[in-house]
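Mind having a look at this structure? Questions to follow.
Here the complex is missing one protein chain, while the rest keep their positions.
Note that the chains take the letters A, B and C in the order they are written out, and that residue 1 is the start of every chain.
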């Protein structure tokens, strides 16, 4: 029987062992292709083990790791698990948790985000909130909606408002769905099940993520009878694994297969990466070798886990293994939406993966315009082809804008993550309820009693393409412009002629 | 006879009683449809009673509440009215009131706003100043004017400047009117009468609001002989109530009926809602039931008070019950302005309700362009159809821009509210005088001795449609972009390479 | 003989007396039409007298005030002139004067502005730096240049650079002139003579202002033999006064008459007006009557001093009384430039009076584009008609942009005021030298050895009309958007989820 001191020697690039629930596993070969690969090489065995459980569903090692890497039970005798002393940061966080506002003070989806940032551990916040590179696409996702304005109509009878709809033929109380987001237990011990429960309560469909912290079956089991769930799929290089996953899902009653096509490689999220360094602090001894390896690792495709070779040629195979409607998630231009419709798929999600993949990818709502134009021109909507978008939605007005432009429904991800990180399932439920309240109000105010009355002439999209970037949040640029020294209050370099009062104006 | 201790038990959703001037009333059924419904469920009976008087005109309960809800006089014996201790905030506010600048330091309408914020109780400021959702439309109302520039002409004799005009055939000294705003006593004990008095002094027409704090008759009685007043109308589901109101108004000499069509439901003004929470503080015990109810209440249409079923079909009925010219207030696109003209109405107000209803509704001045183009194209202005706009006006230059584009007059609301909140009737009078001074100066400087000389070629509207939004005042976006840790002054997360001095530049 | 105590009684609107150099004058009738009228009614007799000398040229009272208003010598016995105690602000200012940077640290025209703000008394800074209303035009004057970009050419022999030119046939070493600005002694005891001396040293033409602090003859006397000077003219209602001024100027050798046509009334400069209040403080007793009067006064045209009746009909008369070339200063659209050329005038200055008159007037450089297009189209440049612009010039690159677009020369005002306020005549000289250095460098870098080589294809003006306004420097808008309370560091209202560090990023 292995002794734990032996395991702890395998903590580098050449050999990486892990202890989970008293058993050891050899992750050496798997590590470089794991989504968190570059983090793993930095942290101690102890912490790796501690970090494993909250984010991996039970059964993960069994499902993905070959049997010969299971090293068997470990003799833990003599292992003194010193409880980590609570940091001041953690103490402060717990205080904020204790003092968080009552849920009914959250009046909009922004508020859940504010509370979540306040109560989440820094690492979880960094993982959830980060985007690719300079996060320009992530912010653009929000900004793009704000370049669309309403042209409301008056004196229409709006006594009764009905915004129920269908997605792939399944009823929804509001044209939104809970889209897939990874590692749900970072925010709350019940993870993705919070979404399932709230979806049931509010009559909203949930899309189950491949990278959930709860296992797929746990999430399906949490559903009420008749509750509709979709599934988001990362395609594995080993198509047999994928076939097994897909067919299992269909058997469990999943109603739609959303294949992610915008992530042949996971994007660099620098805020998240920085957080890792901050966690470890400077007292960790790192060798040069490791650090170079880390960089290389981040850039290498995790090619066995998510297949970068996935291509249009694979589509017929998917159609052959399942009867579930197939939707491509991550389409980003009209040409590919046309190809998807011509390939006989059920729909597309116009998405840039929440701004987490390619910076300077355009927003879903902007892509929607060119996609609908082209699909209409080629008459490709006639067979019930549906178009969804996600990314940046925070207000029911955003949903209405997408509906007016031709979307079937809108996926919402982070806001619901934030909602349950702050208040559990009840948070998600209230977030959806807020959207419904806003929806009812907005439809009254634009003069549309039903979604069919939400017509293209009710919005003004003239400015939609006028993207604006603040210029690498202009820290460098602004700081670089140094004013005349010696003017002002006698200090060294000071902004030109600014009194202290006026500096506040800047 | 009811004892007050009995009344105080009815303080929830299921039963809500109120004591006003020694009499009790049962508001249970009325509450969910009341404009302030979601506030009421939060505050104590005592405070509800205290809050009632300053904002409701005498006779309100008699007019709107069925007789069987009048519970009769209350035995107040044993009720010890403990004077509420003055909060530090209130003490500070009173100090600011005592030290407010002399009125003649107010040089522009902005200054009254500054003083008003300083001297108003927080709740009043929140109610007056708030807008819908992210207040993007509210700010756009101001910004839109700033995208129109002048093309002044020179060497025209501008010795004498005349900017008198008419509205619906009635003389005004300047092409503006005082538009309707609710709850005037929040800002000043004399409420809307301040506007009546200043209107008389300055020769400017006042529009009386349905939701005034003074009673309709009080406001009419405050007018001088011959002083012109209009009336703003929320249409009640019970058309008999509406008929009574309209015909009473006509009998009292009201010269124009402005039917509000942009408020089938009152907008969510989150700043205002937050203020309610802040007032109560966290030591109020709230049950979950109440809080959910509150949210739902806010979203439900207050359908018996303002009829969401009001439609074009009702227009002939209005024409049948009154000879007053009828104007639609809240038209927001050319199509509806055309319908209004074709329906034989007297005019339209292009308005988004001061940005308090639908966020991302466009500004009145931007709508004006498309409306005038369409009305001219269809020759619908020939019968004296008049077009007004309101929202965002702060300078006489704004008025001139609207006139140049074809508006008959411009409604001004909040600035006059702020003016009398700060200085009573005299404040409003001075505010109008400032506008007149600016008007005279601006007309001289653009080379137009009369309003007829203010021609379309004197303005450049090329940029009018180029709306800009800062991106949810980018708190989240900016904060999310976290720079490299450990660089700079040694503190944790710091903006990249910013010295303390340079940070001030950001 | 009048006793000073008698004079001090005449300090109101109904009677306003002043003591200058021991003589009393009755300014009652003159006051309401005086450029500074509304200030005068606010300040004490003592301070009026003290303020008179630094800003009025000797002989002003003799020239403008009728003999019967000269009240004769005053008995000053018993008048104790208590030296005003030096304020802390003034002490601080003197310290800044003592520590101002050596002149050679001023590397650009911005630097003189920075030093000037630092060393000028607040009142002088307010007067010089203020613009009309919200100062949007004043800032636009600068911003407009920054929307024009260069298209430099390479591999042209730029060994020798020659940027000498002519204005109205008179040589200048660089295509700029010193334009007219008022009240020069506020900044420096030698006032406008600083400009004369520097103009001589640098070979640059000066335009003498009507409202100079030095007398016209003093300024002319300060010129070197052969030095060219122009004259700026405000036209008086009494044309005899104007005739005398013009003909005297011609006799003294003035080479061009620039008639100001953009100021039939002086603009409201609120920063300047606020300064007046700040000076007096709140301990001054003011009656309501006075304050109302002040407002009205500001709006009333100073009709006897600057004639608002001046019109195109007056042009032939001007041509009849002088042989000097006549230029209209303040033309703001193509239509009026065409009229000026057709009227046989020598040229126009496209100007908005440094942003001090009508807010939302466009910048000179933007007007230049439409003016040159129209003049060329109508072939109105053939007789030597010249077009100048002023406002917002701070870099030689700005001058080159104007030249490329067809301007003959560019007027510069405030920067030279700031330069001599900071360093006297030497400051102006150095400022001009900096422009020459920049000019030589820029012409080399765009590949133009002479001004004739500065062609329209060397600039890109595509963005010139895309004016941007920040939205009433969005104090209100930004402050109005109040975030969720209770989140963050536990204080009351805090920006959503901003840590202290991140707040600095905003």
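One rule holds for everything that comes next: contacts are C-beta pairs under 8 Å (C-beta built on N, C-alpha and C of every residue); 3 or more make two chains touch, one makes a residue touch a chain.
Every value quoted in this text rests on a predicted model; they were computed, and no experiment measured them.
Of B:2, B:65, B:79 or B:114, which sits in contact with the chain we cannot see?
B:114
Determine which one of B:105, B:162, B:201 or B:250 touches the chain that has been left out.
Considering the complete complex, B:105 is the one touching the chain left out.
Using the document's definition of touch, tell me which of A:147, A:274, A:394 or A:414 contacts the absent chain.
Of the listed residues, the one touching the omitted chain is A:274.
Which residue, C:74, C:103 or C:387, contacts the hidden chain when the whole complex is considered?
Answer from the full complex: C:103 touches the omitted chain.
With the missing chain put back, which residues of chain A would touch it? List them for me.
133-134, 136, 261-262, 264-265, 267-268, 270, 273-274, 277, 282, 286, 290-292, 294-296, 298-301, 303, 307-312, 314-315, 328, 330-333, 335-336, 339, 357-362, 465-469, 471-472, 474, 476-478, 480-486, 492-493, 495-499, 501-502, 504-506
Touching the absent chain: which residues on chain C qualify?
Counting only chain C, the missing chain is touched by 102-105, 107-108, 110, 113, 129-131, 134-135, 138-139, 142-143, 146-159, 271, 274, 277-278, 282, 394-395, 397, 430, 433-434, 436-438, 440-442, 444-446, 457, 460, 462-463, 466, 468, 470, 473, 475-476, 478-479, 481-482, 491-495, 503, 506.
Keep in mind that, in the parts below, only the chains that are shown with their structure count from here on.
In angstrom, rounded to a whole number, how far apart do the mean CA points of chain A and chain C lie?
Their C-alpha centroids are separated by 57 Å.
In whole angstrom, how far does the Cα centroid of chain A sit from the Cα centroid of chain B?
Inter-chain centre distance comes to 40 Å.
For chain B, write out the residues touching at least two other chains, lowest number first.
Where chain B meets two or more other chains at a single residue, that happens at 134, 274, 277, 282, 466, 468, 476, 478, 481-482, 492-493, 495, 506.
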